[in-house]
Every structure is written in structure tokens, then in C-alpha cells.
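The block that comes next holds chain A.
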Amino acid sequence: MTKVQLKGVRKDFGAFTAISQIDLDINSGELVALLGPSGCGKTTTLRMIAGLEVPTYGHILFDDDDVSEVPVQDRQVGMVFQRYALFPHMTVEKNVMFGLKVRGTPKAEIEERLEEILDVVQLQQFRHRFPAQLSGGQMQRVAIARTLITKPSVLMMDEPLANLDTKLRGEMRRFIRELQQRLGITTIFVTHDQIEAMELADRVAVIFDGKLAQYDAPDALYQRPNSVEIADFMGANNIFAAQISASGLATAAFGTLQLDRDIVTVREGAGRILLRSEAIDLLLEEPDGENVIEGTVEGREFFGATVNYTVTCGGEIITVNEQSRRLVEVGQKVWLRIEPRHIWAIRDDA
Partner candidate 1 sequence: MTQPNTTELARHRRERMMMWLQLTPVLLVLSVLFGGALILAVMQSLGFAPWFGVNTFPDFSYFGALWGSWSFWQSLGLTLYYAIVSTVIALVMGIFLALAMVRMFPCKTLYKYLYKLPLMIPYTVGIALAVIMLGNGGMISRLSAFFGFIGDPSEFPQILKTHYGWGVIAVYVWKQTPFVTLTIYAVLLGVGRETEEAASILGASKRQIFFQVTMPQILPGIVSSTLIIFAFNIGAFEAPFILGGGFPDTLPVVAWRYFNDADYTLQLQGMATVVSIALIASIILYSYLAFYRRYERRIGRN
Partner candidate 2 sequence: EDAEANAFREAFLGGEASWEDVSARAESEGTVNLYYWGGSDPINIWMDQVVATDLAKLGVTLNPVRITGTKDAIDLVLAEMGSGKGLGEGSVDAIWLNGENFATLKRQDALFGAFADKMPNSDFIEWNAEDPRSLLNLRDFGVETGNAEVPWSGEQYVCAANTARVDRADLPSTFAELKAYLEANPGKFTYVKPPHYIGNTFVQAAIYAHNPDGTGAEPFQQSIDDLGAEEMARLITPGLEYLKSIEPLLLGGQSGNARYPEDNGALDGMFLNGEVDMACKFGLYAVATGLNNGTYPEGAEAFVFPEGNMIKNKNYLAIPANAPNPAAALVMANYMTSVEAQVSKLKYTGMPPGVDPWKLSEAEVTALTEASPGLIGVSQADLDANTAPDTNATLVDVIEATWLEYIERDSADDLSVIVSRAVDNLAK
């Protein structure tokens, strides 16, 4: 559909700088998540792309055309607001038709597209209800239908799932992904939930404090974060200070680990290593081979599908996440093993 580019975009609100500098290329048909803590400027970025705010500096390009001067109404974008912003005085049907009606689309065509979209979002039976009579998930779908019916070339969603409960979130996630894949619309959505970002997006743009911190595919982001902050934000819990040698050996308080030098880009010096808690094997007997750490189970948290163990190893606490097929008792002496390719390292000066 449409390729979206942000070039050196900055946004000030009076004396306050909400976005200090963002460059972002979004390919046609791509699904990109804007991820970041509250107040980092995600909504502001979306609003600038939509045309609801004008960047203080920089340009926004749609298919290489600068759209800075194009008013909202003519940008052919769609936006689903966090709190849906459904028109409370219109029925579901009227809400959905609104975008076509105001453009003066012929009646017959409106009807046709309405039926089609209501089928897609499975709201046929609620068409005469008012927003106040819908559940959160239904409202969400109305908001999406209302946007999609106008066939926007860029679809934006601001925390589309923030107000839904766990189960509904899952459903809506699947729904959005499917839809996006089917229609291939360039989609940008905002979230502060890293799981959501990783599940849905082709690429994730992590924004910290009005700056683009990393822009990468979900697994890259998760496995190879640029900085400790990103790692922390992505939910990593095993981050340890270590001295990395030229030969790819990392020496931490609990021992020395071999890194995979094809993956890890850090060459030498003080840094941090990241052990992904689900990539650690918890063994009850001492195994052979390298990358083995000895420790004692200190605590256990049962989450249903998975169990978290906290293991003390040489003064550090390593969290191990395991599927809950067996339960290891607290106090048990254990050996942890981790493969080199599951270790990531970051230089302290990164």
C-alpha cells in the first residue's frame, strides 16, 4: 500500500520537547509496533503521521511525497484511538458508515461495503446497538471496522488492546494480525506491552524519551537488544556484569561462560551479559561440557504453564524459567547450563 517515512522529525509542545528526533522507515504493507514506556512519545508520533499534529521540524513522507501540508481529511489514513472514540450518539452501523458518508460515497456502495466489513469484524448482530451497549472487545471491533471501511492506506492504532482483559486481548491480537495479513495495509500500532509488540509486529520501534532506541524485528530485539535499558524493558531478568575477553569468554561473578562469536558483536572489555531465563537448562546432576554454573534453588513461582526458579550462583541470582512439567524443590542443589548462542553481550559504553 503506502510506504511511510519520518525524516528527522521533532515535536515541541511549547518549551517541552515530546519527540527529540525520530527517523523511521516503514515499508509498504508492514506492521510496525511503536513500543515504549508511558510518556515516551508514542501517541505523539502517531498523531503526527495522521496529521493531527504538525512536526516542529522534519518531514513525514508517504510514498516519498511530503505530506506535511496535506490536511488530516485528505491523508487517507485510518486511526483507531486508545479509547476508541466511537460516536456515542450513533449506532454501530452509523459509526461504521460515517467515513463513507462524509465523503459522499454513493449509497449502494456504502451498503455493500458496510455488509462486508460487518461480516469481517463479526458485528452483524450488533449493528443497531449504541456504543454504550457494547463490550470492550465489540467496541474495539467497531472502531477498527469504522477505520477499515474507508480503505486507508495507512492504518494506525493507539494502544488498541490496552483496555481489554487477558482473554479478549488474545482474541483481538489474533484478529488484528489476520486482518492485516489479509488486507496488507501498512499498519502502525502503539503499545507499551512488549509481549504484544513481539507477537504482532513485523518490526518494533522502541522509543525511549522521545528518541528511537532500536528498530528491529521482534526476535532480534528480544535476543539482541542494543542496550541494557532495552533488555530490561523487554523483560530480561538475567543481566550480569562481566568482563569479556578477546577470545569470547565472559567472566561474571558466578563463573566464566563461552559466547558465540558469530552472534555476539562485542569484542573486548567490560560489559553485561544477558542469559535468557527460558534458555537455561536446570539439571539436577552435574553435566559435562562448558557453560555450566552451579547453584541452589532459592525460590519457586508457579504460573500454571511455566515455573520460575530463582537460583543463587556465586552471589548472583539467576532466574530460570521452565515449563511446569516437573517441580524442583526449593533448596535443591542444581546445575545450570546455557548454550553460547543464547547468551548476548552488551558493552557498557554502548
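In the analysis below, contacts are C-beta pairs under 8 Å (C-beta built on N, C-alpha and C of every residue); 3 or more make two chains touch, one makes a residue touch a chain; residues count from 1.
The candidate set was assembled so that all candidates are chains of the complex that A comes from, given by their letters.
All values reported here derive from a predicted model rather than from experimental measurement.
Asker: Among 1 or 2, which chain makes contact with chain A in the assembled complex?
Answerer: So the candidate in touch with chain A would be 1.
Asker: Candidate 1 touches which residues of chain A in the complex?
Answerer: Residue list for chain A touching candidate 1: 50-52, 72-75, 77-79, 81, 83, 85-91, 98-99, 102-103, 129-130, 132-133, 146-147, 150.
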